[in-house]
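Of the protein chains in this complex, all but one are displayed in their positions.
The block that comes next holds chain A.
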Amino acid sequence: MAAPLTLLLVVAVTIRAALFRSSLADLIAERVEVVSPLNAWKRVVEGLALLDLGISPYSGDVFHETPLIIYLFHFLVDYAEITFMVSRKFVSSVLLESPRLCFRKQKYALEADRYPLDCLELIRSPKEMYYIPLKVAMFYLLNPFTILSCVAKSTCGLNNAVIALFILCTIKGSALLTHTLSLCLHHYPASFLFFLSFRLYIPVNIRRPSFWWYTLQYAFMYLGSLFVIICLSFFLLGTWDFLPSVYGFILSVPDLTPNIGLFWYFFAEMFEHFRLFFLCVFQINVFFYTIPLSIKLKEHPVFLIFMQLAVISIFKSYPTVGDIALYLAFLPVWSHLYRFLRNVFLVSCVLLACSALFPVLWHLWIYAGSANSNFYYAITLLFNVAQILLVSDYFYAYLRREYHLTHGLYLKRKDGSEATLVLK
């Protein structure tokens, strides 16, 4: 296990180092699919330059990172490339750990005898599961999206690192670290993850006093860490400017720079009268699935995390390929669902085609002038539809596997013929 992992790490580092040194690094750092106004490296450098000039980075509209990033990069700006590569390795190592841990739990489930005998083929053997952490690491490190994001020095990599650490801590059951980490993140995960880890390991039984005690403890820890992080951010610059610049920016979407998401063109063409309404609708759409998903998947926390990550990456206001790479890295964990997936071929073709068409149509619109914004927008729509299909497909397959585990794999109808399963 160690040898293939080392080889993988070496290959990943080599590719990134080679790209860092080549002329492609500048080109990639400018691509709108890879960087967004929230996490572009150019903007971090701009914020630090404004700080050097004696102006608050939040007085303009260029810098939208949390002050913690200023703290971090004030000292590390010269070592930026190494920082990002280290964060990548960190993410991959953390992702390695999480499947291993959650499989340990699954092993106990194996012992349980409650599955019908014909489901044995649905359950994974330990031998299969042995290689899954390595596959996860490989999916993450060698994913072109991740490589592009790392070479562009987008702070998405740091965010992914924190999310991965959060997932690890959640699986391990360490609550305090969980909260602190969730609050370092400056967007959507902060709120859903609170809910998530809450639901994870405690049975919800309203009558029991220990439930309320635990809720209180949890809420107190969450508010405490929130307070600490906000105060830290305040004391850096001495102003509360960062609140509208960071959180207000994410929620109100004033910057309409094209990206791979759905927000930019929608709000570029929105009638002024309805702007606030649709803004609320789209932002609620991101958080909306938290409660239903956590109710449906309360016994499957890791899959819940995956679903939430995916929903957020698709519907957030400024998505980039780095966010997609994170939830794509989880796919090998559910490789046993392959037999129940219905749209794999379609989805993978569409994703590949769209990834190839993004730069082409961008060039045609911005540089050649022979296409217009509709072309790029169309590919954005298609890309998001493909992602939604992928996510819902995996969800379907997961639920179907659970059904089969409880009811048996080969189902028969009352009259003995082969049954078909439908969602009703």
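Definition applied: a residue touches a chain if its C-beta (ideal position, glycine included) is under 8 Å from a C-beta of that chain, and two chains touch if they have at least 3 such contacts; residues count from 1.
As a convention for this text, contacts and distances are computed from a predicted model.
Participant: Of the candidate names "RecA family profile 1 domain-containing protein", "Putative G patch domain-containing protein", "AP-4 complex subunit epsilon" or "Phosphatidylinositol glycan anchor biosynthesis class T", which one corresponds to the UniProt protein name of the undepicted chain?
Facilitator: Spelling it out: the chain absent from the display is recorded in UniProt as "Phosphatidylinositol glycan anchor biosynthesis class T".
Participant: For the chain that's not shown, point to the residue among A:Leu251, A:Leu276 or A:Leu421 touching it.
Facilitator: A:Leu421
Participant: Would you indicate which residue among A:Val62, A:Ile229, A:Val246 or A:Ile305 is in contact with the undisplayed chain?
Facilitator: Checking the options A:Val62, A:Ile229, A:Val246 or A:Ile305, the one contacting the hidden chain is A:Val62.
Participant: Tell me, which residues in chain A touch the chain that this view leaves out?
Facilitator: Residues touching the hidden chain, for chain A, are 30, 32, 42, 45-46, 48-50, 53, 55, 59-62, 254-258, 262, 264-272, 278, 282, 285, 289, 292-293, 296, 311, 314-315, 365-367, 369, 372-374, 377, 381, 384-385, 388-389, 392, 395-396, 399-400, 403, 411, 413-414, 419-424.
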